[in-house]
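Removed from the display is one protein chain of the complex; every other protein chain stays in position.
Let's turn to chain A:
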């Protein structure tokens, strides 16, 4: 029998599994398909963008506000590493139907409403719909579309799938029928028992994966392996493996560390642990900064938001990461920790150059602090992408101004993603705004200043000319919106 500290232990549908022979790059999808022959889960893209591999992962969540509870979230099995599964419950499509073959309501609705044609994406859709069915008894169309943002279908045009989601929500057979509802308490107990209190270390050949049990353990591990790859949500690192075939050695999986999952709210601001997913952060952020909530709805698909963390979005230093620009204008700071202690710096100083951040070997991002927005400050963040949802930004602008009693700009903070090699402040724009009347003339002057702040590149997402023009126009949108004009397209009144 494997020891707690040398195996990854989880529940797969009904079966408890302990794996002590796991490569740090082994994915859940390959494990399901190749080792367990559970072939209902499909590979469509191997990069977390199509959703054909969607499964639910149940985990014990404790964000500090609601106490500990078992939550099930849709994830992309293709970029979810087996090493990140300790003390979780994996639910694949094979688990849904009853023993006698009776379909689950979400499955039956997909049949009844002709929600499948070629059928290849269908198990993934079923799992996303199941995730929604579990958590929302009366989903709006906006909520359904949000739940399906991470699932591509090329055949149906989605309409019958949305109808199926609405119909399934109305079908609530006895709880005994639903495989997750039925086992909630038992699974909670089993997952508690599967949690490891010590660092898990698994070696396979030359490779090594490490799962620290807590933040102190993580600091110790990183002290010993300063160049280790830290893996949180794996929505970026997953692709290093599936697409670039890069080794991760050692890989340190931090998604199970409870201390990094905390969200703390005080009068002065919000502290978000580095391991908090977009989904988990959504409520707190959208309450404090509504524009941020709308933005999160357009980051990745549901599966990616369930996996991806704000800490990871910062730590990977991408020039097109969506959360840094708004966090920068909100004045966020980032806390780094290592065995030798902790330090805090303004977030904008963290990004040094393309692919380079101010993180020393042995350090990890522990949390992000976002100050409360002062009363009267205008704040907005706008994403522009080729496709509205589940797309990487062509550019992203974040804006914050405060005005004095004469309607002049007292403070101005503007930052963009996608316009430079790092998320970057537009200091010339800010200078053109500060002290000026809050008027269209001032905006025109500030628009011109954008050209000295950025020289954006041309690539497949957008040309340089478009990026510059759209950036200028976002500034105008911010102004018009602050005066109460409707200037944004909204698909639904109710934001999911």
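What we mean here is this: a contact is a pair of C-beta atoms (placed from the backbone, for glycine too) under 8 Å apart; a residue touches a chain by one contact, two chains touch by 3 or more; residues count from 1.
FYI, contacts and distances are computed from a predicted model.
According to its UniProt record, the chain left out of view corresponds to "Xanthine dehydrogenase molybdopterin binding subunit" among "3-oxoacyl-[acyl-carrier-protein] synthase-1", "Xanthine dehydrogenase molybdopterin binding subunit", "Cytochrome C" or "Fe-S cluster assembly protein SufB".
The residue from A:24, A:58, A:83 or A:160 that touches the chain not shown here is A:160. Across the interface with the omitted chain, chain A contributes residues 30, 33, 37-47, 49-50, 52, 92-94, 96-97, 101, 103, 107-108, 110-112, 114-123, 126, 144-146, 148-149, 151-162, 242-243, 245, 382, 384-392, 394, 459-463, 465-466, 469-470, 473-474, 476-477, 480, 485-489, 491.
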